[in-house]
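Left out: one protein chain. Kept in place: all the others.
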Amino acid sequence: MNTFGRIFRISIFGESHGTMIGVTIDGCPHGIPLRIEDFMADLDRRRAGAEGTTPRKEADIPEIVSGWFNGHTTGAPLTIVFRNNDTRSTDYVDLKDHPRPGHSDFVARQKFGGFNDYRGGGHFSGRLTLALVAAGVVAKKILSNISINALLIEAGGRTDIFEAVREAKEKGDSIGGIVECRAGYISVGYGEPFFDSVESVISHLAFSIPAIKGIEFGSGFSAAKMYGSQHNDPIVDETGKTSSFNAGGITGGLTNGNELVFRVAVKPTSSIAKAQQTYNFSNGKVDELKVEGRHDTCIALRVPVVLEAITAIALADFTLLTRET
Amino acid sequence: MNTFGRIFRISIFGESHGTMIGVTIDGCPHGIPLRIEDFMADLDRRRAGAEGTTPRKEADIPEIVSGWFNGHTTGAPLTIVFRNNDTRSTDYVDLKDHPRPGHSDFVARQKFGGFNDYRGGGHFSGRLTLALVAAGVVAKKILSNISINALLIEAGGRTDIFEAVREAKEKGDSIGGIVECRAGYISVGYGEPFFDSVESVISHLAFSIPAIKGIEFGSGFSAAKMYGSQHNDPIVDETGKTSSFNAGGITGGLTNGNELVFRVAVKPTSSIAKAQQTYNFSNGKVDELKVEGRHDTCIALRVPVVLEAITAIALADFTLLTRET
Amino acid sequence: MNTFGRIFRISIFGESHGTMIGVTIDGCPHGIPLRIEDFMADLDRRRAGAEGTTPRKEADIPEIVSGWFNGHTTGAPLTIVFRNNDTRSTDYVDLKDHPRPGHSDFVARQKFGGFNDYRGGGHFSGRLTLALVAAGVVAKKILSNISINALLIEAGGRTDIFEAVREAKEKGDSIGGIVECRAGYISVGYGEPFFDSVESVISHLAFSIPAIKGIEFGSGFSAAKMYGSQHNDPIVDETGKTSSFNAGGITGGLTNGNELVFRVAVKPTSSIAKAQQTYNFSNGKVDELKVEGRHDTCIALRVPVVLEAITAIALADFTLLTRET
Partner (left out) sequence: MNTFGRIFRISIFGESHGTMIGVTIDGCPHGIPLRIEDFMADLDRRRAGAEGTTPRKEADIPEIVSGWFNGHTTGAPLTIVFRNNDTRSTDYVDLKDHPRPGHSDFVARQKFGGFNDYRGGGHFSGRLTLALVAAGVVAKKILSNISINALLIEAGGRTDIFEAVREAKEKGDSIGGIVECRAGYISVGYGEPFFDSVESVISHLAFSIPAIKGIEFGSGFSAAKMYGSQHNDPIVDETGKTSSFNAGGITGGLTNGNELVFRVAVKPTSSIAKAQQTYNFSNGKVDELKVEGRHDTCIALRVPVVLEAITAIALADFTLLTRET
């Protein structure tokens, strides 16, 4: 399904090497001031360029093609598109029959009967997160009083992150990482039981980001090792403030007035320069694949701004949903 | 939102101390043989009774009140209800103003303006998982060739699980745990991009289960410490079989033909016998709370069958969705 | 699909001769005062009993089994059920293989592979409108300032309605009718383009009521014969009041501040005492069917309260949706 959300509803389209990718936001309130420049900071954070990110260079200038008039949102569906320009499709021809391990090549081929656009991962490309970041910029405008900050806190199991990335790159390999996201000043009571707990909605969106393989809220997996008397956060005042923060800001699936804290595990980039063994449909054998193309050594470097975006998208929808009851 | 799913759609209702709780399954195919006895094994596994589970005793006999005729599903909405009998509501009167730390008491009060049924956690009660288990029994019938098994693999950080539970109980405390779920014989290509990756849908449902605070697929958080050359699972034949299993059976958000593996972190039960400090609305002070009631020492003991149920529910929907393309 | 609505979401279940029928309302605001007695006036209007309605007698006492505590809605899913008592299933045995013309017997059999509960029309029974009426009672509570009134304005093409019904009954036949619904004091701007115009949402719900075969808003089909200069309603003040009412209170799919007016065409009851020809699966021939059972001569007599209910349900959802932007 290419749509997510109940009131602030986003729909994604596009493929890595198609004409354009884009996002439509339905249910965006009217009258929100919006400029092209508002997108640039977050798009820059997502864009390749730093050590350890792909050399593919895209201008990534958003075009707002509907729902926007005289510098404000109109209340009609807000559509933002991005042209794909720097595509080198020939890099991918071999992968059609020789699927990269860890990548969507094989499953996409099977699910879509070979009709999928395999170039650059097609619709499975990390390039689609551009649309999430754009939607996140709009979502953040609705959350003017809420702060959201995500940070790569570990790469390849190490905290000297840039060094870890450099070493992996030298080896022609890739590494994963852990990104932590914190959001402050959220009202008590966001979340819509039974199925739309805050954890449910954020994790649903987070696992749409390619390469995410785990998520934990507050103490998360450590909570499984604790006693209740250690884990329970004592409530200290009538606003719900607690003296410890094991819940990560969520109890009973609802925001509890404390800082929202969660972490995601990002797997290492699947595409690596090192030779790998994988099944080859063209000769019916397992043989060696060397992925040429242009790839990130550590895709986790680019995840923080995407994680902020999906958090903002989730909170924007909860904000609008909460307003109506 | 009380509904989940696109074709196999479940809707939940009920509160811990109301008349009944129930689930309606819309989109259940017609002609599935179904008997009351089919529910009993899974309901037994969920039911309290073992060491470390609540002494509340409910018969938990399902009544199928619609969508069922001559021993088969009819194609109309299938509704299954459970009476609440063994309710001791007086246990909960104090909690209205003196919210238990770690529990939904405070957030529910705030969200619903004090109108929520606070008895036994109301709609936030773990008792609602009874409805999930019932829906899971039906879902499993659709998945006749798929095996699903969940197991508590760790409690309180230890693998001698029953001993760990016994010790916590003696202390008047509670402990958490880790539950692992494995599902085999799933076709390649389940999952509906962009937003309905298999991880997205399973995590959405998993975080609806009270007390879940983390989830990871395959190597999960360990993947964040690996090199790509270690994590990538080499494909060894045309069916997608791999020689390692770091992906947990999911690549690009789609099932890849290998065993589906994921783990959830279950926090320790919030309600403990030990005295705790928490804000008291009736006197405006933080003071001591001793939770009387009847509670589980280790709610994780009862999670495996619920986790199997939500996995079956997710896979049933994917099965029906996949059939149409 | 058994669910309708975006915020005020209703889910229906039940079959004519099953254990119970019911409705769950998700997204109902908390704190709404609600008593069993509140349902009785509308349920009485729907109930059989008058000349021309079925002799089947059901007490139709609603039981609120969840989402209700201390006389108010709690914010959790609100489920209301009705027992089926006065069922005479033997009346329907023959219809399994000898489908009534104009009724769902044949299509239900085909769609559900013969597994459908054919007794009394099963899930297709008009008895399901009981659930709509119950949901309508709750919806009306949200719309305290809006008036909704529906009236049977014509039966069998005549305005001396009771006489027309009496004559049809004497002939062992049935007749149709036209029901008009008017709703006043609605704010400007209800409706959610592009697909959820007020006409779209009301007609979607209206055609869920068995026997409805047409709907028109304002001048409706007469508008097709008019000039624009006749049909356009001149706006006379800043609140949007118009000096004529051809639009039926809706322009551009949105409420325009004038009275909402629409009419539905109700076909004659399919089940009639008169002998009819229809295909008989048991002998592979077209032969005579005499429908025994207990049936309405003019089902349109019972439609007004149902039409009010679906109007209230639609407007309740629009009210809650409008609050959030």
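Here are some notes:
Letters A, B and C mark the chains in the order given here, with residues in each chain numbered from 1 onward.
Heads up, the rule we're going with is that a residue touches a chain if its C-beta (ideal position, glycine included) is under 8 Å from a C-beta of that chain, and two chains touch if they have at least 3 such contacts.
Source: prediction; values computed, not measured.
Touching the missing chain, out of C:Gly27, C:Pro62, C:Pro77 or C:Gly218, is residue C:Gly218. Contact with the chain not shown here comes from a single listed residue; of C:Met1, C:Ile36 or C:Ala59, that residue is C:Met1. Contact with the omitted chain, checked across C:Arg47, C:His72, C:His103 or C:Lys140, is made by C:His103. In the complete assembly, the contact with the undisplayed chain comes from C:Ile175, out of C:Leu95, C:Ala134, C:Ala150 or C:Ile175.
Only one residue from B:Arg6, B:Arg83 or B:Lys171 touches the chain missing from this view: B:Arg6.
Those residues of subunit A that touch the chain absent from the view are 1-3, 9, 11-15, 18-22, 24, 26-27, 30-31, 63-70, 72-79, 81, 111-113, 115-117, 122-123. On the side of subunit C, the interface with the absent chain consists of residues 1-4, 6, 12, 99-104, 106-108, 110-111, 121, 123-124, 128, 154, 156-157, 168, 171, 173-178, 188-189, 191-197, 199-201, 203-208, 210, 212-238, 240, 242, 246-248, 251-256, 265-272, 274, 276-279, 281, 284, 286, 300, using the contact rule stated above. Subunit B residues in contact with the hidden partner, per the touch definition given at the top, are 6-7, 27, 29-30, 75-77, 193-194, 320-321, 323-325.
Here, only the chains that are shown with their structure count from here on.
Subunit B and subunit C have centres, each the mean of its CA atoms, that are 37 Å apart. With each centre defined as the average position of its C-alpha atoms, the distance from subunit A to subunit B rounds to 25 Å. Each chain gets one centre point, the mean of its Cα atoms, and the points for subunit A and subunit C are 44 Å apart.
Looking at subunit B, residues 1-3, 12, 111, 123 sit in touch with two or more other chains.
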